[in-house]
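Only one protein chain is missing from this complex, and each of the others stays in its spot.
By letter and in written order, the chains are A, B and C; residue numbering begins at 1 in each of them.
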Amino acid sequence: MAIKTGQDYIQSLKGRKLTVYLFGEQVQDPVEHPMIRPSINAVAETYDLAAREEDLASPMSKISGKRVNRFLHIAESANDLVLQNKMQRKLGQLTGTCFQRCVGMDALNSLHSTTFEIDEKHHTNYHKRLLAFIKKMQEENFVIGGAMTDVKGDRSKAPSEQADPDLFVHITKRTADGVYVTGAKAHQTGVINSHWMIIMPTIRLLEKDKDWGIVGAIPVDAPGITYIYGRQSCDTRSMEEGDIDAGNSQFAGQEAMVILDNVFIPNDLIFMNGEVEFAAMLVERFTCYHRRSYVCKTGLGDVLIGAAAAISDYNGIPDVSHIRDKLVEMTHLNESIFAAGISSSYQAQEMKSGVWLNDDMLANVCKHNVTRFPYEISRLAQDIAGGLVVTLPSEQDFRNTTTGPLLKKYLAGRKGTDVENRMRILRLIENMTLGRNAVGYLTESMHGAGSPQAQRIQIARQMQLGYKKNLAKNLANVKEDAEESKENSDYFKRVFKIPK
Amino acid sequence: MAIKTGQDYIQSLKGRKLTVYLFGEQVQDPVEHPMIRPSINAVAETYDLAAREEDLASPMSKISGKRVNRFLHIAESANDLVLQNKMQRKLGQLTGTCFQRCVGMDALNSLHSTTFEIDEKHHTNYHKRLLAFIKKMQEENFVIGGAMTDVKGDRSKAPSEQADPDLFVHITKRTADGVYVTGAKAHQTGVINSHWMIIMPTIRLLEKDKDWGIVGAIPVDAPGITYIYGRQSCDTRSMEEGDIDAGNSQFAGQEAMVILDNVFIPNDLIFMNGEVEFAAMLVERFTCYHRRSYVCKTGLGDVLIGAAAAISDYNGIPDVSHIRDKLVEMTHLNESIFAAGISSSYQAQEMKSGVWLNDDMLANVCKHNVTRFPYEISRLAQDIAGGLVVTLPSEQDFRNTTTGPLLKKYLAGRKGTDVENRMRILRLIENMTLGRNAVGYLTESMHGAGSPQAQRIQIARQMQLGYKKNLAKNLANVKEDAEESKENSDYFKRVFKIPK
Amino acid sequence: MAIKTGQDYIQSLKGRKLTVYLFGEQVQDPVEHPMIRPSINAVAETYDLAAREEDLASPMSKISGKRVNRFLHIAESANDLVLQNKMQRKLGQLTGTCFQRCVGMDALNSLHSTTFEIDEKHHTNYHKRLLAFIKKMQEENFVIGGAMTDVKGDRSKAPSEQADPDLFVHITKRTADGVYVTGAKAHQTGVINSHWMIIMPTIRLLEKDKDWGIVGAIPVDAPGITYIYGRQSCDTRSMEEGDIDAGNSQFAGQEAMVILDNVFIPNDLIFMNGEVEFAAMLVERFTCYHRRSYVCKTGLGDVLIGAAAAISDYNGIPDVSHIRDKLVEMTHLNESIFAAGISSSYQAQEMKSGVWLNDDMLANVCKHNVTRFPYEISRLAQDIAGGLVVTLPSEQDFRNTTTGPLLKKYLAGRKGTDVENRMRILRLIENMTLGRNAVGYLTESMHGAGSPQAQRIQIARQMQLGYKKNLAKNLANVKEDAEESKENSDYFKRVFKIPK
Partner (left out) sequence: MAIKTGQDYIQSLKGRKLTVYLFGEQVQDPVEHPMIRPSINAVAETYDLAAREEDLASPMSKISGKRVNRFLHIAESANDLVLQNKMQRKLGQLTGTCFQRCVGMDALNSLHSTTFEIDEKHHTNYHKRLLAFIKKMQEENFVIGGAMTDVKGDRSKAPSEQADPDLFVHITKRTADGVYVTGAKAHQTGVINSHWMIIMPTIRLLEKDKDWGIVGAIPVDAPGITYIYGRQSCDTRSMEEGDIDAGNSQFAGQEAMVILDNVFIPNDLIFMNGEVEFAAMLVERFTCYHRRSYVCKTGLGDVLIGAAAAISDYNGIPDVSHIRDKLVEMTHLNESIFAAGISSSYQAQEMKSGVWLNDDMLANVCKHNVTRFPYEISRLAQDIAGGLVVTLPSEQDFRNTTTGPLLKKYLAGRKGTDVENRMRILRLIENMTLGRNAVGYLTESMHGAGSPQAQRIQIARQMQLGYKKNLAKNLANVKEDAEESKENSDYFKRVFKIPK
């Protein structure tokens, strides 16, 4: 029976045989681990939202012919992409953290068009297999992780040139029924909270990298997989008594390293197998979707702006002009990110396979702003919060019968402010600017979907300097020096496309 | 017979009796004045584009039932607003300057809904009059100027409180046939190049400001009007021999002060008359359209990026990594503006009158970035250009038989570079960063459609801190302190609206 | 016998009877507490440096006639202030954290001139008492904490107007031998690691605030004092096994809340008692010294730049142009802070008491840059580090016999890189940008010595707009509108002072 609610989802994770290591020990039941549970709660919220707001989060799918969770939906229009962004912002607002399902969604969408185009050239049947897989996922309502980032080893070398072939996931054996793969994927967001993962190459491949050109679906509890849990700033606070010091006790993100040791993928779950010239296409389409998915951070930005506004109330100075001005600046930056994301979605185009792909230039612009503005929003939140955000005593001191009353007496702010509430908001700000969810709000904003330089390279590839030089030369009456128009990008075609 | 081409348009301006002062003298024929002509050429380009690219710039109008110039079109969908942005960017690319027609377009669109809502309340018939006026303008294909900015006097006082009542345009006499108005409008973009202007109040009005609550259309050659031409940096270079030193010899902007001395407006051209409570609505809707219209500056940005790329070619260093990186940064900033503008248009909503209005928060975000990023793009362009951009000798020295050969010898750059072409691009960069079109690219970007603080106020009004504080309090488990949700803005309703 | 080495110092802290609370329990021996010890080590380093580099950190004092620790030295020249800055940078480099002694040093120096000027007016003998106290401290070589920041309560009210008089430390009883004080001081840097603290008012006082106008020295183990330890991001990692995950296992900062309950101060340790008109002078001179003391953060910046450079080596990409460029930018920002700090010291002037005071405008400029640049340096460090900085598994997983070999295999970077060393540097970057020392490098940089707005107010008070308006009016040939020169600041006198 399909998963419906967040509660169903949590139930579905129980009793699985995953090999998960954390703090040097194997975790018996991740669902009940106090440090892991907040990350599961965040995924659960994606189910509850889908149930609560169907138009936003449960569209009708042409594939299964019924309403499905949007994270499993193939975009059938530009509006579908816009609605992904709106859902992402909403979930950011509701959880204040990374809810871990965008990679899977973006992987499915990018595979939709890529498998179609591989088949077109190679007469393979990956696209049909993919549709069958998607249909099944939609029917079961599963969580899919997208496993792309290899550990990479020496970055100046191709996969097949590495000292150790395992530094990129690759095929170790081929049988009539399928293939076996070995390697490791780093920074796997929410993977332990997923039901399936799709492994994909992480970079452009050469002819000699054929064994590394593998895309396939694997259940997360397949034999041969080891998970090593990633540490986060202040992660152990989730294991302390009380709920104040965690800042956001209910929700958190999750990153793990996944190690694959001869893991089997049957033929009908293979979606690319050696067609290395399509690796770059897959990576580029995936990052195109995914860089715009960082609109989710505007939802976290909304929370942090709200927290900064709340603490200025509690401090008794909400209407001071410089505080007000900083809240405006935070909002301006946050909405600048949102604008870039949804404009990319609105400017989408239909691919041969029928899926829609958002604008690549604007997706990169969105993500590039995400590598800058959350840091500044965070800095301003700390400015508004005051120094107490990093000198506040522990919740246990607040509960202690000697020190508790002293703290209540001396941390009184504006009349009528409850000291515990003031502490709670300060801890939330710490959580998002230094603590557990700073990992998602800041550092993941920097590196997820590609580091800043990756966006700059992609912007450079699309900036059409030849076209622009001709504009300038024309206005300056430059003689006999027009550039030939052999651009490698069609960004301006999309800019000036007439929407219907 | 209606104007069709840029040439027709220029013809239509000839022989008019306008009282225009420039450099202390009355200008006999503005069309032939070498300093004014480039601003006329820029408007002419809006006609030629409409003829050349109908889908982009000549939509079908429900009002006149035929294709009209988009600058005279009432937006019938969100896409119409998006296409305004696309047309604006294109014209920015083609002219490298302000083409002066957005104020009129935005005025007509904001009056469409405002007159409708005035009529609804007051049972007046302004909306019908406006439609008739628009229809006539569409048929004649005229240029409309929007005259909003009063000179304002003491900024701490309302119009009726000023020492001199004329510091805001107001009604001085009422007759059965119409009204007479007196006052002055500052910074009137392209007004001398227009056929008609629409006067509008510039701020929120009080009951006692009734005589200042006037909206009406006036032909620019109506009796009682005096125009005083505004100076621009390097304006007189347009009057020098040659075409290099002007930088952009063909195109420029225009700002003038308009002084109205008992100018008559007949009843059928009056669109508001004393309904002062609607002044704020009109101003807000106008600025909502207009702040997003600054997407035009991305077209100028494209030109300047192209010029910077061209000069790096001529200097022989196009592939140096720091040059490349600066071009990427310029592009990133330019597209960040574009994204905010079109996202505002895409997120539009239909008004009661049937016109569509773009998103106000995102429009302000767009304009606010316009008050920052062109300055940084301009700084980077000067960085790439090198010091010669401000030490280059005059075109006359280049033409002189003694100094010309010396300059050709010593200003040689990369092999094969023509020295004159190098000078031309340098002068274009000077033009856009210090010279005549820096006025439009920089200072007008700062102050047009409201100075930065005006955007911050508008962002503040829509930032919904109550909503955001509740998000934070919820995640921090704050007890008994939820804010009542009495927000003065519905921004988040628009954010989460389901597009059809 | 006087303390000489860091080891002596640590010994001197043992066996004291301090009432310290942490995690809801009383700490028996702070010296041996694994979470507190790193903060003690940082102070110990100030002793070892003084022994190792006498010219830098152990100047000759006129007061005791011998070499003393610079943190106990009264500045006898501008060079003494410059050398404070140089010592601060060095200690920042050596510890990568806050070494907690600047507040005491700056308190002693500001009291030197303030007590002199109080005595001059009131014929008191505070200055002589202070000199005796300083002499004793120099001879014993003790650590002094400066206790200024009150908890403040309702920020719109003066101390005497608060609902609870204890919200600012005040005199509760006066006897022939001295006074008793009650209240609390927040954010007390290194106070538990000190031997003495000097309490001082935190704001301008009014006549009615007489009981709040108290300055005096108190041994930290005086009866009536309770300390509540402040939490820091990732603080409990210092209590985990191993030394990798802490990032900087040896050194950390310390902030605590100090609660004074009728604590006695004998007459000879009182340095102000009710002369409320001098409270503002004391606060201003203290912040003048202290805002420039933030030069220490350039030492932390050096460490973080070094860590970023090291991780780029380990990642195998040290010579990539964008990495190089980011290291240059980090250096540029770091040195901009240093420049402002030492220029403030060099531009010092002698006070009536003979102590030297650095330039106030430049001190504020220094601190204001400190509220911005470390955040950007930190952002760039995270950019260079890569995503692993927040997804790295724990040291225990690295030591585990199953996962350890997997991590060594898969986290291999450039050939020859030791995986453990790579982890160590990543953890150091985490420590300084999100973890325990981010508290000192970022948030304390924001709020220590006054939040950003406090610097803006102080810059505003010294910006001499009247003087500058006259410069402009003179060049613009403005007629009959010169401003009278009644400035409240003499900044430009100091700017144009002729150094000898």
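Definition applied: a contact is a pair of C-beta atoms (placed from the backbone, for glycine too) under 8 Å apart; a residue touches a chain by one contact, two chains touch by 3 or more.
In this text the structure is predicted, and so the values were computed from the model without any measurement.
*Asks:* Taking the entire complex into account, which one of C:Glu76, C:Glu161 or C:Glu335 touches the absent chain?
*Replies:* If we include the chain that is not displayed, C:Glu335 is the one touching it.
*Asks:* With the full complex in mind, choose from B:Asp55, B:Asp164 or B:Asp221 the residue touching the hidden chain.
*Replies:* Candidates B:Asp55, B:Asp164 or B:Asp221; residue touching the omitted chain: B:Asp164.
*Asks:* Using the touch definition up top, pick the residue from B:Gln232, B:Gln347, B:Gln464 or B:Asn477 that touches the left-out chain.
*Replies:* B:Gln232
*Asks:* Tell me which of B:Arg174, B:Arg414, B:Lys479 or B:Lys493 is the one touching the absent chain.
*Replies:* B:Arg414
*Asks:* Under the stated touch rule, tell me which residues of chain B contact the chain that is not displayed.
*Replies:* These residues of chain B touch the chain that is not shown: 21-25, 151, 153-156, 163-164, 166-167, 184, 186-187, 226, 228-234, 236-237, 245, 255-257, 259, 315-317, 322, 371-372, 375-376, 379, 382-383, 386-394, 396-397, 399-400, 402-403, 406-407, 409-415, 430, 434-435, 438-439, 442-444, 446-448, 451-453, 456.
*Asks:* So that we can see where the missing chain sits, which residues of chain A does it touch?
*Replies:* The list for chain A reads 321-322, 325.
*Asks:* So which bits of chain C touch the chain we can't see?
*Replies:* 55-56, 79, 82-83, 86, 89-90, 93-96, 243-244, 247-251, 302-307, 309-310, 313, 324-325, 327-328, 331-332, 335-336, 338-340, 342-344, 346-347, 361-362, 365-366, 368-369, 418, 420-421, 424-425, 427-428, 456, 459-460, 463, 465, 467-473, 475-481, 495-496, 498-500
Definition applied: only the chains that are shown with their structure count from here on.
*Asks:* Comparing centres built from CA atoms, which chain ends up most distant from chain B?
*Replies:* Between chain B and the rest, the longest centre separation is with C.
*Asks:* Would the interface of chain A with chain C count as same or different, where same needs over half of all numbers used to appear in both copies?
*Replies:* The interface of chain A with chain C is built from mostly shared positions.
*Asks:* Can you give the whole-Å distance between the Cα centres of chain A and chain C?
*Replies:* From the centre of chain A to the centre of chain C is 39 Å.
*Asks:* Can you work out the whole-Å distance between the CA centroids of chain B and chain C?
*Replies:* Those two chain centres are 51 Å apart.
*Asks:* For chain B, what residues touch not just one other chain but two or more?
*Replies:* 325
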